[in-house]
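The other protein chains are all here in position, but one chain of the complex has been omitted.
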Amino acid sequence: MIVQLKKGLDDQYKQEIIDKINDLKYKTTEVNTQKGDYIIGIGRTDFDIRQIGQLPGIADIHRVSDDYKLVSRKWKVKPATIDLGDGILVKEGSLSIMAGPCSIEGEEQIEKTIRHLKTNNVKIMRGGVYKPRSSPYSFRGLGIEGLKTWFKAAREAGIKIITEVMQVSQIEEMYDYIDIYQVGARNTQNFNLLDELGRVDKPVLIKRGISGTIDELLYSAEYVFSAGNENLMLCERGIRTYERASRNTMDINAIPILKEKTHLPVIADPSHGIGIRDHVEPVALACIIAGADGVIYETHEKPHEAFSDGQQTLNFNESEKLIHKMRKVFELRESM
Amino acid sequence: MIVQLKKGLDDQYKQEIIDKINDLKYKTTEVNTQKGDYIIGIGRTDFDIRQIGQLPGIADIHRVSDDYKLVSRKWKVKPATIDLGDGILVKEGSLSIMAGPCSIEGEEQIEKTIRHLKTNNVKIMRGGVYKPRSSPYSFRGLGIEGLKTWFKAAREAGIKIITEVMQVSQIEEMYDYIDIYQVGARNTQNFNLLDELGRVDKPVLIKRGISGTIDELLYSAEYVFSAGNENLMLCERGIRTYERASRNTMDINAIPILKEKTHLPVIADPSHGIGIRDHVEPVALACIIAGADGVIYETHEKPHEAFSDGQQTLNFNESEKLIHKMRKVFELRESM
Amino acid sequence: MIVQLKKGLDDQYKQEIIDKINDLKYKTTEVNTQKGDYIIGIGRTDFDIRQIGQLPGIADIHRVSDDYKLVSRKWKVKPATIDLGDGILVKEGSLSIMAGPCSIEGEEQIEKTIRHLKTNNVKIMRGGVYKPRSSPYSFRGLGIEGLKTWFKAAREAGIKIITEVMQVSQIEEMYDYIDIYQVGARNTQNFNLLDELGRVDKPVLIKRGISGTIDELLYSAEYVFSAGNENLMLCERGIRTYERASRNTMDINAIPILKEKTHLPVIADPSHGIGIRDHVEPVALACIIAGADGVIYETHEKPHEAFSDGQQTLNFNESEKLIHKMRKVFELRESM
Partner (left out) sequence: MIVQLKKGLDDQYKQEIIDKINDLKYKTTEVNTQKGDYIIGIGRTDFDIRQIGQLPGIADIHRVSDDYKLVSRKWKVKPATIDLGDGILVKEGSLSIMAGPCSIEGEEQIEKTIRHLKTNNVKIMRGGVYKPRSSPYSFRGLGIEGLKTWFKAAREAGIKIITEVMQVSQIEEMYDYIDIYQVGARNTQNFNLLDELGRVDKPVLIKRGISGTIDELLYSAEYVFSAGNENLMLCERGIRTYERASRNTMDINAIPILKEKTHLPVIADPSHGIGIRDHVEPVALACIIAGADGVIYETHEKPHEAFSDGQQTLNFNESEKLIHKMRKVFELRESM
């Protein structure tokens, strides 16, 4: 059960509400986000919801039978809108495009990418400065200095930045230079990182785990939300299976299922989802027609020279064509 | 290597060609389909293809490095067209819709479904008369008598029939009453069945195995093709994974990958791919925009009363909307 | 519910029993095996079992809440014993060793293998004469003639034969020359084959499907059993996963789980379970200590010259060591 409290509620009233819920044998957790105050009740007994609803101080109350609560669509009829500033919104009914290289490599690459994005009216640039790599001997990214260079160029161009945060200490370090924190597929269940991201006031995009279930992704979002940060997006990026013809198996089913289960925006990552340059386009379009609120993909002026993920990265020509087609598919979807 | 022989080639010439290929340390298999005669050479040595190409009797010759040969797109530039008669074609650049119940249940259900299909200009009806069921105590279908009833009604209405064949003895039994043999996901590697289906002159649709790889699906098609039957379609229907929010994980990646690898038409089955009625539509549309040449799905007047698979079956209203949207998405795809 | 009927029960009494069960809203299936007659009731209502138990003609009655019934351990306290003749039994509390090549290749190979088995007091020889192969161009086995040659030599030596049956028509063809029919991993859900194997009076070993669940394996056994043949063994042979360091992932968990769920003997196939010669031994020993009633593995005089599966086949030296160790581990297990 989710009990939404009135703003600025007196502690005494709050305690009465908590006591009442505990009386019903529900375990309570108090949640204070940047947008609201809630009491989450976890339990299984059946009761007349009006028993609580009539207490003073309650703005609204919702039964939520899912095990995740605050991210469930069952209580939030209105889907979330993530405001990145300058009128850039990530939300249902709109198509957010986030594009850029796998790794940030240097000034020239940044400039060229930004020019490509601006030409095509794309407002959000992706790129890695901290790279999770299976082998300790692989390139691990330019780090914070790379991010600062990137940020300077992006701000001048009016472009927003999304980049991966790999550990708690990077949250503060990165704070001034990013617009969206990305939680990578290997960190979807790094619960300490999620907890800490719940305490900042910048949006977070959580990728589905490498073999994560849809429910686990929702739980991970619940971590961030219940720690205080409602500005969340979820990202389907393919899961690990026995199929070897593609890098991952893009779970197209996850798009409509997530859209039904949660009020949070759902972004698709076709680059990792299939991992083959020639097929990024059809998978991206599929995700949009299936209901995705946005797409994040990899593009680079010269994919074969990219520091990482070249095999799944589009060149600017391919990227331009993709953007054009994605917008057409989105238009059709909204018109049907 | 595929050596396509001239029509009606004299045995002596053929033997010379075979000898020559054997000399190059290739193992040869002779393939005679309803459309052509081929020698397939399996081996790894490198040689000048013209050495063979100049022999009399050879129409064409192709190196094919894939382990499957005849179904590879590398030698057949022109994709296959499956002709069902009466101007009904399954082929690239067209959208084949195949719809109907999971199980054929009786005359009334058949009539109603046919009326629904005709109203929406759908030419191919699916339905099961032999049902593979995990439990021996479940309903196993009406069998050949159900098929005969269905066939009579379908022929009168100008509707083509696709239904699952489960064993060799059913091939002949069904022959007069069907238009497409369907090989189910549990029989994708039933090699004897595939061999025998290679000997009939009716089209075959092969579903991907329950946990089959894309390569295995292509190999299974190679079985049918090399046994003589070129009239083949492949069907992506989702694979088994650890994700429990859906019945299967629809492998959207398989659509563009199959379209690249083979000249055979690729059909998508969103009903089994996700297994949830409310989400069949977005998955179907996704498969079309991703390049599928057709869609096969389950519809029933009253899904909750269906003998099987009710939870993933559309009612006629939902089905009609889906058909309408699929055609719009297909139109957009072809126009881009 | 399983209602075991008295031997030679009059039809009228039987009908009364069926009617009574139907009255309780259970769907009934009559099962007549070579060993007994049963009525299987499928349903969900709750009732006092004595209501039926008092009817004349009933030998015994068991509630079985599993969806599979006749293969469940819940009603058969005494585990099954499969009698191969000549005092050779497959059963709980004993270690059945089945060894031999992947493919039967010819007389010399047969003779040498038999000698190796006899030297080590192994009574059951495995070998394939019909080979399921992904590619139609691979070696598919010597067929029935190979089986006849093998049978002759094996009978003289007092060795029993287990070999894979791939299709219904082979059941009769093979009947005189085998002791155990093996259903391969690609045919675990070939329900027509299972049905027909239920009608013969020779033992059947069913391998778990390539990505089959434990429940599906039990259901497949239920098919054979309910069609009349109680002489069944189950075989764990590894399942398909994303792990690429081994051919399959041997599911060691399946051994104790199957032993708990069913009264049928459980055999382990470490050769396919790991697919790496050097590691067949530890996996075989693991399966025995975990409770397997037998082991089936591949051995060949010269594995590197074997027609198939050489990489997972033991030579006779390795095989002899394995047999020795397996018996020691089995002895320890029984003593603890």
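So that you can tell them apart, the chains are marked A, B and C in the order they are listed, and the count of residues begins at 1 in each.
Here, contacts are C-beta pairs under 8 Å (C-beta built on N, C-alpha and C of every residue); 3 or more make two chains touch, one makes a residue touch a chain.
In this text the structure is predicted, and so the values were computed from the model without any measurement.
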{"item": "Left-out chain, listing which of the shown chains it touches", "value": "A, B, C"}
{"item": "Contact with the hidden chain (one of A:Glu105, A:Asp179 or A:Glu222)", "value": "A:Glu222"}
{"item": "Listed residues C:Ile252, C:Ile267, C:Ile296 or C:Leu314, member touching the removed chain", "value": "C:Ile252"}
{"item": "Contact footprint on chain C, counting only the chain that is left out", "value": "211, 213-215, 238-239, 241-246, 249-257, 260, 273-274, 276, 278-279, 282-283, 285-291, 325, 328-329, 332, 336"}
{"item": "Touch list for chain A against the chain that is not drawn", "value": "27, 29, 40, 42, 67-68, 132-137, 166-169, 186-187, 189-193, 195, 209-211, 215-216, 219, 222-223, 226-227, 240"}
{"item": "Footprint left on chain B by the chain that the document does not show", "value": "211, 240-242"}
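Following the convention adopted for this analysis, only the chains that are shown with their structure count from here on.
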{"item": "Overall pattern in which the protein chains touch one another (line/ring/star/complete/other)", "value": "complete"}
{"item": "By mean Cα position, the chain sitting nearest the middle", "value": "B"}
{"item": "Longest centre-to-centre distance from chain C, chain (CA-based)", "value": "A"}
{"item": "Chain centre separation (chain B, chain C; CA means) in Å", "value": "33"}
{"item": "Chain A-chain B separation of Cα centroids, rounded to whole Å", "value": "38"}
{"item": "Distance between chain centroids, defined by C-alpha means - chain A, chain C (Å)", "value": "49"}
{"item": "Contacts with 2+ other chains: residues of chain C", "value": "211, 240"}
